[in-house]
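Shown here: the complex without one of its protein chains, the others still in place.
Labels run A and B following the written order; every chain starts at residue 1.
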Amino acid sequence: MAAEAAKDLSIQELEKEGQWWWIAEKKRSRRLDYLRKAVWKKGALGGNYAPGIKVDLEMPTLFTNMYNWWKYDPPMLRRAKALAHVLDNIGIFITDQAQLVGYFGSMPNTIAWRLDGASIVNEELYNEPGIMPEPEEESLKKVAELNSYWSGNTAVDKLARVLDPEDAVKFLSGAIGWGAPTSAYGYSGKDYEYIFAGRRGFLDIIEEIDANIEGAEDRTMGMPGPDILPLYERLQNWDAMKLILEAAIRYAGRYARLARTIAENFETDPKRKEELIRLAESCETVPAHAPQTFQQSLQYDHFIQIICRLEAHEGAWPARPDYYHWPMYDKDVNIEKNITGEEAMDLVGEFMIRAYEVGGFGPRWAREGLQGITGTWVWTLGGVNQDGSDACNDLTLAFLKAARLVRVSNPTFGFRWHPKVSDKIMREVFECIRHGLGYPSIRNDPLLIQNSMHWHGHPLEEARTWVHQACMSPCPTTKHGVQPMRMASATANCAKMVEYALHNGYDHVVQMQMGPRTGDARKYTDFEQLFSAWVQQMEWIMNTLVRTVNLGRFKDPEFYGRPFLSATYERAVESGLDAVSPVGERGNCWVTFFTWVENADSLAAVKKLVFDEKKYTMTQLMDALEANWEGCEKMRLDFVNGAPKWGNDDDYVDDLMIRCLREVARHSREMKCPCGNSWPALPENVSGNIHYASIVGALPNGRRLGDALYDGGISPGPGLDKNGPSAVLKSCGKIDHVGDGRAFLLNQRLSPTQMAGEKGYQLWKAYMRTWADLGLDHVQFNMVSDETLRAAQKDPEKYQEVIVRVAGYSAHFVDISRKTQDNIIQRTIQGI
Amino acid sequence: MATECKECKSFFPMNENPEKGDCVQRVVDPRQAYYKARPVDAGADASKCGTFSKK
Partner (left out) sequence: MKCTECGFEAPVQNFRYLYNARIDASISLRQCPQCQARLAVDELAGEATQKVGDGEAPWGKSAGIEGLAEDNAS
């Protein structure tokens, strides 16, 4: 629908048409409308950056200059000095009408470049067309200079020198894993209990650090002995933490100064002048002190997130805003009535917009795997308090409402559902889904708390603080629970398990012997031989990824180092160790399982058609797979339609799925992380199913090289779940969502027509009851019709704001590739 | 004597140290309008600055 036509329709008429994005425009305040439209979209459109997006060269230049200057300093101190130099000198800006500030580039249209992470990423940046600031030639020269400085010195370069060469080559082939084993590109949890629940400002932390320094210095001046030896390094780390906290306070002070300068010299509107003064006061209060107002609470959180992003790439955004900002919201809106609900709504909406505008340069594989967005900012809402009572509040409602007004694809929400959640809240959750946002995803809180205790031994009260560490995995926000480095590269391309089991460990796509030689599949006479090969390949893939990541984590404080993150972690402030050091962390690792369901469907097809029914021989199957099913269409269709598929409540294939998962769970308990804890699996996909389309060869489930893989987690193949939504839930309910893995993603598509009105809500609620009764831990919904999506493909300009759920994240439909779009459209619409 | 930043309309000295300050500029890009700031020294050479404007 064109903007002009939409303007003439009433909200009721637009609702009837499902034109949610135009409704949002009509309903939101003028400020939110301006700020939402002011955002430069940083997510790559199907892989390419939008016109006008430029890489920011200020941060890399400032950082490198100072890093080079302090070359004799130990790692954490050296990085702290370089980062402080950035905070003191990078260009800052305040957008008109903004009440919250902080961005990690020097202009709103810039993407940040993490240049000390990996040389291969730096080389990609040099070759990326269209993103160099003008004059391009000068920028390219600058980038080349910076690249040559960092070549061989980035975190990944340093790690590659200590990795086993065979592991390194296989990992870097891109066939089995995703990501980089360094906190330069990791995801860090925030120690919200220390900062927000503990009501600490940075000056309070500096006081704690000073006391620790004093104590340690007393000891280093005292009785000689081995116990004082580690203190020398820790003293330098404490210096680094203190130095960076002071720089962060100065950084906020720069915003305060700018806000006052604008108010006193440029602004003529008295209301805006007042806002700018309030903004200045906000930045003078936080992060130096604990926040006193709702605005300051949000501003504090945002400063922490932005500075963390100036320190490392941060691919996710673990947060629980309705929980940690609730005390200040309650004070300002309910108790002292300092601001109205509408004023608070403007702040909540802007808080989401400030996160939406954040974007860093990502290599092509990351852009393809996360089409349309720059990271998975999944914020956690709802859940329980540490005593088990319902934690939902007015701010939960405000976030759910604000989401429908600003309609951003990032951040999205994961909602911690539990039986005590009120109907009022559930209705708001449903409204977001009905408005086609694709979020919140619904998480089963009691079950995931149990899961956290089962896999990682988090005590009950700590487990109850959990946030989404990335798209899916719960992680506590406590001293020993918080995770500083999400193991991004422990992400397995699981379809390779069955592919390698069939090809004797050889990868025909990257043309390399990858896994162990488990035997010539043409000679298999019994399904158990194939299954045993599958187990060996599964273990090999998991081991290779985990070994690499474990080493990356262990060496990270030496090869990278995170002074700012450490300064906000209770355990690091206390010990003087880098936050990334495994010491003091309980451990919360998981292996993300991309492209998982293909294993069960493929194994079931071989078992049925080759070994049970003997309709085809292994030789015929292998010939067809090697020909990429070319010329074997009838046989291919037999492998698709003549063998049971996951998601239809058919025990034949479902039992195989459980058998595979139990083997994985057994192995997950055998492997240990650097903290000594387990490595459970977590099936989910982002848009890795598209990225791997050209990397995974033909499979016995009927898929060809080039086809998208299934949309992920434990979601059935698009169009293959033919027995309705209850059958999908029943298949998924056969999985033990506590003991079989860390979490299991389920995508479902519902009909917007069926979900309309009160009847739609009641149907959905009944569906959710079954979902909970069957013990599933996750579900997320797409509720946009074929008609809208096809029209958006045809006329993208008119459908810029249509949002869809891709996998663990949402994206604007027009920003994802045609292949991903088709994949989403072909997902079964479930009538419930 | 060469022109210095302190003579420029965009220069705003810091209260605590007038030798240092911010260069504050108004920018209107295709999507939004904003004020940006970057630190400059009061005595920095402004003779080659394309956006110098006398106070």
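The rule is simple: contacts are C-beta pairs under 8 Å (C-beta built on N, C-alpha and C of every residue); 3 or more make two chains touch, one makes a residue touch a chain.
These figures come from a predicted structure and were not determined experimentally.
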item	value
Where the missing chain makes contact, among the chains that are shown	A
Which of A:Lys71, A:Lys337 or A:Lys794 contacts the chain that the document leaves out	A:Lys794
Selected residue (touches chain absent from view) among A:Ile425, A:Ala708 or A:Val806	A:Ala708
Residue ranges of subunit A at the interface with the undisplayed chain	628, 630-631, 633-634, 636-637, 640-641, 693, 701-704, 706-708, 717-722, 749, 751, 754, 786-795, 819, 822-823, 825-831
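To be clear about the criterion, only the chains that are shown with their structure count from here on.
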item	value
Footprint of subunit A on subunit B - complex, ascending	12, 14, 22, 24, 26-27, 29-39
Subunit A residues touching subunit B - in the complex, by the definition given at the top	34, 37-40, 52, 88-96, 106-109, 254, 257-258, 261-262, 265-266
